[in-house]
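This structure is in structure tokens; I'll ask about it shortly.
Removed from the display is one protein chain of the complex; every other protein chain stays in position.
Showing subunit A:
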């Protein structure tokens, strides 16, 4: 939306973060200009989700700074311009008595303001977002009674409903079927091309991703690469060894501390490597 200004949508400067005393991110600097579509890749436990949480102000970095539209994240207040789909989006209480409509509405709460309830145009917007992810037949369905992939689509709709200028997605397509994934990527590309939406997408699906994104960032504690996707494509082999080569050490390190966070396998990443 602010495609013509020079302030980047997201700017990270010398950011470091540690959980207790385990360093997870070291000296990350990254600028995401308005209108770009960044694919963020890296092995499990490489700190992608942690970086996303720092960007959104959910975690406070030990060193360095994050700015959204040039505003330090602590002072940022235009949250309706940011859309977010968390990696753990469907870890909610599955008995929660909310309809798809209610859940997607939550994406507008930042915009609607105190006291006011959703007006007609807001409700219209909610229906539109639900249709955008192909869930219009489930508008009044209970969120807990949908399949995992359907829930994920609802959470995508919740992120899209406020027409964000910046959309941040942490592995949004986990559990979404293959056809819908490619539709989804196509939709993201359209949002990026036509509305000029800035996108950050965390994914393990390196092969598919690189067809759609404009830039790639490779993360494994440090930022190993950040730049145009064509440069990434040309040096893919190197990138992969650089990034995933570290993984062996990282895993052993994790074992020592008893932290072992592995929900995803490496199939997609592995395929990308071949």
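Quick note on the criterion: contacts are C-beta pairs under 8 Å (C-beta built on N, C-alpha and C of every residue); 3 or more make two chains touch, one makes a residue touch a chain; residues count from 1.
Throughout what follows, contacts and distances are computed from a predicted model.
**Q** Just to verify: the chain that's not displayed, which of "Pyridoxal 5'-phosphate synthase subunit PdxT", "ABC transporter", "Zinc transport system permease protein" or "Protein lplB" does UniProt list as its protein name?
**A** Looking only at the record, the undisplayed chain corresponds to "Zinc transport system permease protein".
**Q** Among A:50, A:86, A:152 or A:192, single out the residue that touches the unshown chain.
**A** A:86
**Q** Which one touches the absent chain: A:99, A:132, A:180 or A:214?
**A** Considering all chains, including the one not shown, the answer is A:99.
**Q** For the chain left off this view, which of A:9, A:25, A:56 or A:181 is in contact with it?
**A** A:56
**Q** Decide which residue listed in A:158, A:204 or A:224 touches the omitted chain of the complex.
**A** Per the contact definition at the top, the residue touching the missing chain is A:158.
**Q** Against the chain that's been left off, what residues of subunit A make contact? List them.
**A** 56-58, 77-80, 82, 84, 86, 88-89, 92-93, 96-99, 101-103, 106-107, 109-110, 112, 114-115, 117, 140, 142, 158, 162
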